[in-house]
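Sending over a structure as structure tokens; questions will come in a sec.
For this view, one protein chain was removed and the others were kept in their places.
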Amino acid sequence: MSEASKDQYYVPHLAQWPIVGSIGLTVTFLGAIQALNSETSITPWMMFVGIGILLWMMFGWFGDVIKESEEKLYNTQVDTSFRMGMIWFIFSEVMFFAAFFGALFYARTFSVPWLGGEGTGLATNEVLYPGYEGVWPTNGPGELNGRFEIIDPYHLPLVNTMLLLASSVTITIAHHALRANQRSQTIFWLIATVVLGAVFIFFQAEEYVLAYQEFNLKLNSGIYGSTFFMLTGFHGFHVTLGAIMIAIITVRVIKGHFKPESHFGFEAVAWYWHFVDVVWLGLFIFVYIL
Amino acid sequence: MKYLIVIILLFIIFSLGSAMFYLVKGQGKSQNTVRFLTVRVALSVVLFLFIILAAKMGWIEPNQPVFMKP
Partner (left out) sequence: MSQDITPNEMNHAEVAHGHDHHDHDHKPKGFVKRWLMTTNHKDIGTLYLIFAFAMFIIGGAMAMIIRLELFQPGLQFVEPDFFNQMTTMHALIMVFGAVMPAFVGLANWMIPLMIGAPDMALPRMNNWSFWILPFAFTMLLSTLFMPGGAPAGGWTMYPPLVLQGGHNVGFLVFAVHMMGISSIMGAINVIATIMNMRAPNVGYLNMPLFVWTWLITAFLLIAVMPVLAGAVTMLLTDRYFDTSFFSAAGGGDPVLFQHIFWFFGHPEVYIMILPAFGIVSEIIPTFARKPLFGYVSMVYATAAIAFLSFIVWAHHMFSVGMPLGGELYFMYATMMIAVPTGVKIFNWVATMWKGSMTFETPMLFSLAFVILFTIGGFSGVMMALAPVDLQYHDTYFIVAHFHYVLVTGAVFGIIAGAYYWLPKWSGHMYNERLGKIHFWWSTISVNVLFFPQHFLGLAGMPRRIPDYSTQFAEFNMWSSIGGFAFGLAQVFFIYVVWKTVKGGEKATAEVWPGAKGLEWTVPSPAPHHTFEEFGPVDLDKMAHGKDH
């Protein structure tokens, strides 16, 4: 912290990126709606344009912040604001995942057994869906999309769990290395983390191909397919984001950013990666195994 | 066995949360964030090994690997 900014809370005076972000968000969503509502399947060019605008905004916005940070415009109090912003953002992510986990638990403990005639569902079962047993996994009494098989948890998912766990170990090693100011070590382990994350995403894509082509397990395979793909899909999306962020952090470390005693950007991304890994453990346990 | 897995998972989430707490509190100077993150990674590895062991020993039954139409 330089002398000039020590007691001054840095307040930027103009922000040109938010309005770009709003336009990007709107174009993205309108493009998505256009594609969704179209009678024939079309390439959602408009959505891609919107995502492009959003990416432009993110690079510009974060670029400004990184520049200001390296110019020592931020004092510890600004730093704390960023930390708080980050943790409460992640808390909101937790709640977003909670909604989908909630749907999974509700389906497994309530709606599927009820449809199978348990509790007050007896009449429903006998009148509407006679013969439906309500065993998980299920595509419901309507047997939507026909017979399907599920992914064996002890093949690809097991490998994926190992990959992601290993990536958490590597990023922790990188974290320790950064604190000890061993920069080449840090860079090495960060690159290892990105590679492991990328392989995870690749295998996850492989698993989806397998599910669709071999097992006939699709998004429309009843409640099992719905919860399976939405949970793993949103998780995969977050892994992708996390891997991109770690890649950016790696570049920053190579450029000489961050100090052993002040490296909030690093810690935030590392924490995000840990969060994504823990969500995966939850998925592995509740979606694949139990 | 199922419950043991869930309990370990809760411990993992707790240490992750503690790391988050110290991320704000510690201002990047204290050791606590990285320490709790290390704990959480270690716990996760333990849990993972335990799941493999439990599956091998037949303590937990996986979901029906192949779903048959009734």
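Should a chain be cited, it is by its letter among A and B, assigned in written order, with residues numbered from 1 in that chain.
The rule we apply is simple: a residue touches a chain if its C-beta (ideal position, glycine included) is under 8 Å from a C-beta of that chain, and two chains touch if they have at least 3 such contacts.
Every value quoted in this text rests on a predicted model; they were computed, and no experiment measured them.
The chain not shown here is in contact, across the full complex, with A. Within the whole complex, the absent chain has one touching residue among A:N139, A:T232 or A:T250, and that is A:N139. Of A:G117, A:G197, A:G222 or A:G282, it is A:G222 that touches the chain left out of the display. Looking at chain A, the residues touching the absent chain are 4, 7-9, 11-19, 21-23, 25-26, 29-30, 32-33, 36-37, 61, 64, 77, 80-82, 84-85, 88-89, 91-100, 102-103, 106-107, 110-112, 114-115, 119-120, 124, 128, 138-142, 144, 219-220, 222-227, 229-230.
Throughout what follows, only the chains that are shown with their structure count from here on.
Chain A and chain B have CA centres that are 18 Å apart. On chain B, the positions that touch chain A within their shared complex are 2, 5-6, 9, 12-13, 16, 19-20, 23-24, 27-29, 33-34, 37-38, 40-41, 44-45, 47-48, 51-52, 55, 60, 62-70. Those residues of chain A that touch chain B in the shared complex are 76, 79-80, 83-84, 86-87, 90, 131, 133, 135-138, 143, 146-150, 152-154, 158, 161-162, 165, 168-169, 172, 175-176, 179, 224, 261-264, 267-268, 270-271, 274-275, 277-278, 281-282, 284-285, 288-290.
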